[in-house]
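First comes the structure, then the notes that go with it.
Just one protein chain is left out here, and the rest sit where they should.
On to subunit A.
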Amino acid sequence: MLKQIEGSRAVAETVALCRPEVVCAYPISPQTHIVEAVGELVKSGALAPCEYINVESEFAAMSVAIGASAAGARAYTATASQGLLFMVEAIYNASGLGLPIVMTVANRAIGAPINIWNDHSDALSQRDSGWIQLFAETNQEAADLHIQAFRLAEALCLPVMVCMDGFILTHAYERVDLPTQQQVDAFLPRYEPRQVLDPLDPVTIGAMVGPEAFTEVRYLAHYRQEQALEMIPEIATNFTAAFGRDSGGLVRPYRLEDAETVVLALGSVLGTIKDVIDEMRDAGVKIGVLGIVSYRPFPAEAIRAAMSHAKRWVVVEKALAVGMGGVVSTDVRMALDPALHQVGTAAIAGLGGRAITKDSLRRLFDTVVDGTAEPLHFLDLNLPVVKHELERMGSLRRSGPIAENLLKHLGAVAARIA
């Protein structure tokens, strides 16, 4: 059914259609509307049977989900940013134990300085946690990916994060086609756990493992992520057959045929990028886009195949590996055929919610196309402000807190769009 609906609400209603039996809620912007809406559906009786638990922290949220999943229940929670970091120990534990929890991550920057706006630092910090990570481009895809996520998670016994850009998607009212309960029930089978705490068949879960088997346990986690590389496109194909629209998959090419320059990105920024690519294509530039839906497992083969004709590439990435540069671009570089000598750029963009505009992207892509782009580029970096602070730090030992100094220098500009 078509609805004009907030992204968070669309996700909540879709999650409810997946019949989670235990949902843990802890508020953090910009995720909060999702668990609020799920809570409403539980309280009204629309989602039943379901235990909705207001926990005391994100660490508890993930831990309650672990317990519920180990007892054979379909478990769901949602978080963002600091909340994701606060539950990290339990995140690794959920994947290590092989529990198919599904979690929405409403992507948001990580402090300090505290910042509630969107980037991908939170989810990307968990790239090695053993969770599958799927990134939604639109609210429709965010909703659809949750249905696929439960199926994928339970088939492989691996937890899945569905990542959607905070505010940009979570708080945007858009047209979303919500499926019916019958459609979801037909697509998503009942959860049959591989391991469950059952007094009729007692098992020990979470035993101490030494060097004799630890590598093998980790290898099997990797193996199952590789299985996900096969399963994600299959599930997307089945989804299209069942629901009549494309969502998910490993990567999504756009105007990639004959493209000599390829732009890669994750999430909602792909929409803006596609607009810029359309304009450049109209101007005769051979440029295309490769959206990455599945960041973990990383679809290296699919990326290599899709970029076999590319001479240059740029990853527009909403995260920074401090002291190194790009996060996603490092994986892209590893995926490409070294014999092709394709020239790459990591463009760090949109940190802490800075708007990524068409004009800025066009300027960036022009430099990539003409071969003048630096390997590491900070989109719209305000260099005068940086230089001013560096001079200040050079001349004063007690130069004070950096973030506050920058704000003072900038004046009251609030959320300025370049």
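The working rule: a residue touches a chain if its C-beta (ideal position, glycine included) is under 8 Å from a C-beta of that chain, and two chains touch if they have at least 3 such contacts; residues count from 1.
Basically, contacts and distances are computed from a predicted model.
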Protein name (UniProt record) of the chain left out of view, among "Peptide ABC transporter permease", "Response regulator", "3-isopropylmalate dehydratase large subunit" or "Thiamine pyrophosphate-dependent enzyme": "Thiamine pyrophosphate-dependent enzyme"
Which residue, A:A213, A:M334, A:L381 or A:I402, contacts the hidden chain when the whole complex is considered? A:A213
Which of A:A65, A:V184, A:I232 or A:I287 touches the chain that is not shown? A:A65
Against the chain that's been left off, what residues of subunit A make contact? List them. 21-22, 24, 49-51, 53-57, 59-60, 63-73, 75, 89-90, 93, 97, 197-199, 202-210, 212-213
